[in-house]
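Okay, here's the structure, questions in a sec.
Complex shown without one protein chain; remaining protein chains in place.
Let's turn to subunit A:
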């Protein structure tokens, strides 16, 4: 049933590589009317967080005719993931595998990519190196800090005290960037806004996340946001205390019917549809997809009851600005020890933001 048209362009372009691939039953050089895409999650697919954000995108992909989706949850970042990938290839004939957890990449995704050159593997983090890593592997990731900026705008106008709280996992670049963007969003509408941050030290530690949320509320914060794997505990704890919340990773509206403002979400379905489309047409699956608001890679959760009319209007305008390339980081900006860290205007995708290791002035807390 499968069409076996070899794309001339690719054959000419890649020569022997394409020939080798065409000997594979589901090689990249074939157009296909049926493809199988596998996704592997490190936690449960309904965790109200990182894993759910991917599972939600896979559910969208499932609606695409000709695409069958296979999923595995709770796969540890050990050789178990290598075997899960192989199992999807051997038993399900997977053409593309999406490895969604950071620790899956090295060595597991790399090993499987080398071992199965006819299968495409894509990993969700900026780790793929075009010079050293297999060409059938690749990376995709989103600049979620843009959506956290929008969170900040909405939070700044929904807060009465101007004191915002942020429960953070670890002081690594992605988390710091989200926290800093949250502050800048809030300050764009309320120059006196502050963000108090507490690091829990772990991507998933529900007890400490609840403690941190309570501590921030006790310190006077009236909007709480977070960057932990699953924000469920943070959102529910704040809601129970009657405090407003901004979400992270997945849609958490239902967890806080009274206080939810909006949330920062990655829109993985954009990427997954690009992959599926390329596989169906027999075109090269892009090795690297990254982006933010300008290419629909991030989004904000629809406003909840906690968002004031001003907040909704300003956040919607902020999204429009980000789509048009309006920069978040506009210097001079100091870190919270007083050192100037950003001089001028920095593009939202500038490489210098990738090495961020500071908290901006206006954030109460420390990375150490």
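FYI, a contact is a pair of C-beta atoms (placed from the backbone, for glycine too) under 8 Å apart; a residue touches a chain by one contact, two chains touch by 3 or more; residues count from 1.
The rule we apply is simple: contacts and distances are computed from a predicted model.
Entry comment: the absent subunit's protein name, as recorded by UniProt, is "Nucleoside ABC transporter membrane protein", drawn from "Alpha-E domain-containing protein", "Nucleoside ABC transporter membrane protein", "Iron hydrogenase, subset" or "Helicase". Considering the full assembly, A:75 is the residue among A:75, A:186 or A:246 that touches the omitted chain.
Only one of the listed residues, A:59, A:92 or A:361, touches the absent chain: A:92. Contact with the omitted chain, checked across A:60, A:125, A:215 or A:274, is made by A:125. Those residues of subunit A that touch the chain absent from the view are 44, 70-80, 83-84, 86-88, 90-92, 102-103, 106-107, 125, 170, 172-174, 201.
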